[in-house]
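The complex appears here without one of its protein chains, the remainder shown in place.
Order as written gives the chain letters A and B; numbering starts at 1 within each chain.
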Amino acid sequence: ETLRIGGNFPAEHSSSKAIERFADAVSGATGGDLEIASFPAMQLGGAKENVDQVRTGVIFGTWIGTAYLSRTVPELEAVSLPFAYPDRETAFRVIDGKVGELLAEELADQGFVALGWMELGSRNVTNSTRPIESVKDFGGLKIRLQPNETHLATFRAIGASPVSMGISEVYSALQQGVLDGQENPYSIIKSRQFEEVQTYLSDSNHFFDYIALVVNKRKFERLSEEQQAALRKAAADAVAWQRAQAAAEDDAARVKLVEAGMTFTAIPEEVRNDLRSLTAPVIEDLKSRIDPAIIDAVLEEVNG
Amino acid sequence: MSAQVQQGPAQAGPLFGRCKTALNHIDTLSKGAVITAMAVMTGLVIIQVVFRYAFSSAIDWSEEVARLAFVWAMFLAIPHGIRHGVHVGIDALVVRFSERAQEALFRLSAVLGAVLMVVIFRVCVDVTLYTWPEMMPTLPLTNAVYYIAVLIAAVHSVLHLLLLAWGGRSTWSGKAAQ
């Protein structure tokens, strides 16, 4: 049987390569009974469409930034709290622990099985106005954000002027000065060549994004126990490989951005604390929209 | 361009005439919706640029709503396109057939179109229900509203296609056309 998996990341992205490894491992473990056909780079449609396709069983699964799933499972917003994680290890500890189990249940209620969580990356602000050394340096900066309530509210809370815009228009908007800055993981800043139109690079690390590997629950449960186990095992291995790969690529991308002439400024710990307290109301507000227990679980895991 | 007609008035019957009148009313309603959606879309695209340069800010939901209006305008306009025969086809072979054969093919093609639209409607109901819990990123509104445009377009198209299958190529000739 052939299971089709579609995604919106380019074929050379670490997550797409991880899916290739996943496919090879599944085919090996099941002696060719299960074949995974992978379609990266939006071949089967954009991210939103991939969600619809998995949900209705048109395709078996997708690997996708969690933002696109949070429209169906808003609890996913709990793992992207502003300024929550000091490092990627903490981020993965959260998603691999009790919180991950809770989210898996929520996803199951909507017809998805979560097979693993890869790294999309820690998001960092760039701009062409000034280095970001204090909270007030965010003041009035026109920063492009993804259209997401929590993201927009976070940047309003720290004094910036968020603009939501499709990613394809961002480069020319930065070049024209329509935008002062944008925020993305280093590897994406590099692959989109924003260093050509941006001067200052920070390690604001304001959100951490995951890539979820999710599959259709009905189709998954139709498989035999052994096949399900093979899929889970192959996914776990592929995810582990991707996390190591993504961490290495992230570091390399930052070095390349600095080499290309960007000025890197690290955000001091006390400024990060200020940012955290300024955005605390955003977290409180989120608690009114989604189950507060899951947010508390995240915060507990981070601090504990 | 196959539905453009030169023949005389449709082979009338009172029931056929009543159906045409009813469909005319539906068309008027739908036309109003198309115009509204187009106006919303156009207005938002222009306002977006003005806001960005004049006030250096943006409305969070403007792109989403503009796209929604666009999707509605496009799908709701498809049945009007059927009525006015703007959906292009290849008539190079067909024009060599006899008038009777052409008429038969035209009606057959309308029936097939109606069958297609019925299938789309049936499947789209499921997709709409599946999508119902999914919210728009910037508005507290379900993403399923995009699919509702497809549902309406399918029903409205079925009505037009069945009428064309009934009345043939001369269905809309005469004063009711255009």
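Just so it is clear, a contact is a pair of C-beta atoms (placed from the backbone, for glycine too) under 8 Å apart; a residue touches a chain by one contact, two chains touch by 3 or more.
In this section, contacts and distances are computed from a predicted model.
Peer 1: Using the UniProt record as the reference, specify the protein name of the hidden chain from among "Heme-copper oxidase subunit III", "Succinate dehydrogenase iron-sulfur protein", "TRAP transporter large permease protein" or "Protocatechuate 3,4-dioxygenase beta subunit".
Peer 2: Spelling it out: the chain absent from the display is recorded in UniProt as "TRAP transporter large permease protein".
Peer 1: From the list B:Leu23, B:Ala73 or B:Leu159, which touches the chain that is not on show?
Peer 2: Answer from the full complex: B:Ala73 touches the omitted chain.
Peer 1: Tell me where the left-out chain touches chain A, residue by residue.
Peer 2: Those residues of chain A that touch the unshown chain are 4, 37, 39, 41-46, 48-49, 52-53, 56-58, 166, 168-169, 172-173, 175-176.
Peer 1: Taking the full complex into account, what residues of chain B touch the chain not shown?
Peer 2: Touching the missing chain: residues 1-2, 4, 31, 34-35, 37-39, 41-42, 45-46, 48-49, 63, 66-67, 70-71, 73-78, 80-81, 84, 86-94, 102, 105-106, 108-109, 112-113, 116, 119-120, 123-124, 126-127, 130, 146-147, 149-150.
The rule is simple: only the chains that are shown with their structure count from here on.
Peer 1: Which integer distance in Å separates the CA centroid of chain A from that of chain B?
Peer 2: Centre separation, chain A to chain B: 38 Å.
Peer 1: Given the complex with chain B, which residues does chain A contribute to the contact?
Peer 2: 48, 51-52, 55-56, 67, 71-72, 74, 110, 142, 146-149, 152, 161, 163-166, 178
Peer 1: Which chain B residues qualify as touching chain A in the complex?
Peer 2: 52-53, 56-58, 60, 63-64, 126-127, 130-131, 133-138, 143
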